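First up is the structure itself, then whatever we jot down about it.
With one protein chain held back, the other chains of the complex are shown just where they sit.
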Amino acid sequence: MSLVRRVLDSSALYRLIALAIFATIWQLATLSHKSMLIPTFTDTMAAIPKLLIPGYSGDESAKLWDALYQSNGALLIGFAISVALGVPFGLLIGRFRTIERFANLYISILLVTPMAAVIPLLVMSLGVRDGAMPTRVILIVLFAIVMLIVNSRAGIRQIDPSLIEMARCFGAGELSIWRRILLPGSLPAIMTGVRLGLGRAITGMVIIELLFIAVGLGNLIQKYDAQLDGARLYALIIIVVFEALVLIQAVRWLERRVTPWRKTTSFGR
Amino acid sequence: MIEIKGVSKAFPGRKGSEPVQALKDVDLIVRDNEFLTVLGPSGCGKTTLLRVIAGLVPHDTGTVLVDGKPVTGPGPERAMVFQSFALMPWDNVLTNVAFGLEMQGVDKKTRELKALELIEMVGLGGFEKRLPGELSGGMQQRVGLARALAVSPKVLLMDEPFGALDEQTRRLLQEELLRIWEATRTTVVFITHSMEEAVLLGDRVVLMRPRPGRIDQILDIPMTRPRSTHLDSVESSGEFTAMVGLLWNNLRAMHSDVRRARQAGQAAATKP
Partner (left out) sequence: MATVAPTPARVASPGFISRLEAWPTVTSFIVLVGGWELIGRSLNQPFFPPLSSVLNELAINQAEIMAALGTSLTNLVLGFIVSVVFGVGLGLLMGAFRKLDAALDIYINALLTAPSLVFAPIFFAIWGLERWSIVAVIFMYSTWIMVVNTVTAVRTVSPEMLEMGRAFNAPRIKTWTRIVLPAATPLIMAGIRLATGRAVKGMLNGEMFIAIVGLGKLVKDGSGRFDASLVLAILVVIIVVAFIALWVVGWVDARLTRWLPKTSR
């Protein structure tokens, strides 16, 4: 009895049902309207292991892993630079209002600018030689850095002012205030920024490769698209989405590890 | 001894309106080993007065001397307990209590030993590894109190420390504070908006009035010490009731003054 109850109450059941409904609709729709570019659900699922497991189906998986390596290289470097620059800058403008007043306009512009439109300019100036690594890295930085700046700033802002007052009362200087109050206090928001920034960085990576510089995963997507190979195309899209989810989940895990005092769980973005 | 002479403090008002006179010509002497409570309606400048003594906000005019030395900023001989507790949620109880000593550059071993002693004193023995978020409000303020006492201050500045607590917890902490104070006799300046608390704890009650913030009168509390062992009978005594009644009469008059001023202001504003 209680087992039945527990199964009925678990979200896993409802998630599975939702997935089953989605898969059935997909399968039936594609079976009734045959199309070269829209594969059936089962074909797509069958293509995933072919792409992922080495030696399962010729050298296909080698192509995928190559593409993953190429794309993620730029992602890693670009994201590391974003964190290294964005967090300190965000913290500074959070602490010092005057800098912020003047930086606000630029941050606003950076927030609304569709970075995709900046890509051509970078391609023109930096070129696309050697897989266009510098171009891709700079773009990923442009994509990700705003989130890190804005969230780090918010992190400083939402620190209880009485904590800073308390520290001053007990004789803390600016350095101690940073080390003991401002940095730990803004860490949860910084981690939120890292998570959101990583999402933007991945988006940036995909956009660059899909729209302008055909390397890595984007190149592979376009190739399957051009070959009208629907099953592989869809399988690859699922793999890319899955990679994004795994990376974000890893940051969430890290978030919980480094800020154990934080009780409120944030909701996803 | 704290000597406050002719201290005024104004804060810039919001755009367009005039500055707010938080303190005007305040004279006050806080004696050594005295428990001084400061009472007044909101906006009377009592918290500003405390923050001036703490050195957190500079005063515009006058002098503030602690043991003869002018206050120019926060100093190790003054420690503060905050209404919002102001505990660092990422540090455990032990690290929080040791914070003041850490800022004074005391080495880790010494300061943790001292902190443990204070944690024991406020009745939190066994909780030193807990995070503040795992404690109740009353326990959190015990941590705040221990942290302030850990630096062995000459003056303890308390800003409505029990204002955020429920009645029963507050009573327990009042007893606890009196017990500790009777043992240490540290000079205390205690801000409160509760008449009962002011009378129950203080040797003298400073009554302040708003607009501009200034001292209305200072009352001597005749009840004998120690009080911590029999707070209930102190509270049911005729002296206690009389003191609270006196304070309330004054406060009620202030409140109706404020209301009248507000109505006058409103009438002026609505006139064409």
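To keep things simple, chains are lettered A and B as they appear, and every chain counts its residues starting from 1.
In this section, a residue touches a chain if its C-beta (ideal position, glycine included) is under 8 Å from a C-beta of that chain, and two chains touch if they have at least 3 such contacts.
Please read these numbers as outputs of a predicted model, since none were measured by experiment.
Q: Among B:S8, B:Q21, B:S84 or B:T186, which residue is in contact with the omitted chain in the full complex?
A: Only one listed residue reaches the unshown chain, and that is B:S84.
Q: One chain is left out of this view; which of A:I107, A:I177 or A:V215 touches it in the full complex?
A: Selected residue, touching the omitted chain: A:I107.
Q: Give me the subunit A residues in contact with the hidden chain, please.
A: 11, 14-15, 17-19, 35, 37-38, 101-109, 111-114, 116-125, 147, 150-151, 154-155, 158-160, 162-163, 185, 188-189, 192, 196, 199, 202-203, 205-207, 210-212, 221, 225, 230, 233-234, 237, 240-241, 244-245, 248, 259, 261-269
Criterion: only the chains that are shown with their structure count from here on.
Q: For the complex, which residues does subunit B have touching subunit A?
A: 54, 56, 73-76, 78-80, 82-84, 86, 88-91, 99-100, 103-104, 131-133, 147, 151
Q: Spell out the residues on subunit A that touch subunit B in their complex, using ranges where they run on.
A: Its residues touching subunit B are 160, 162-163, 165-172, 176, 180-181, 184-185, 187, 259-263.
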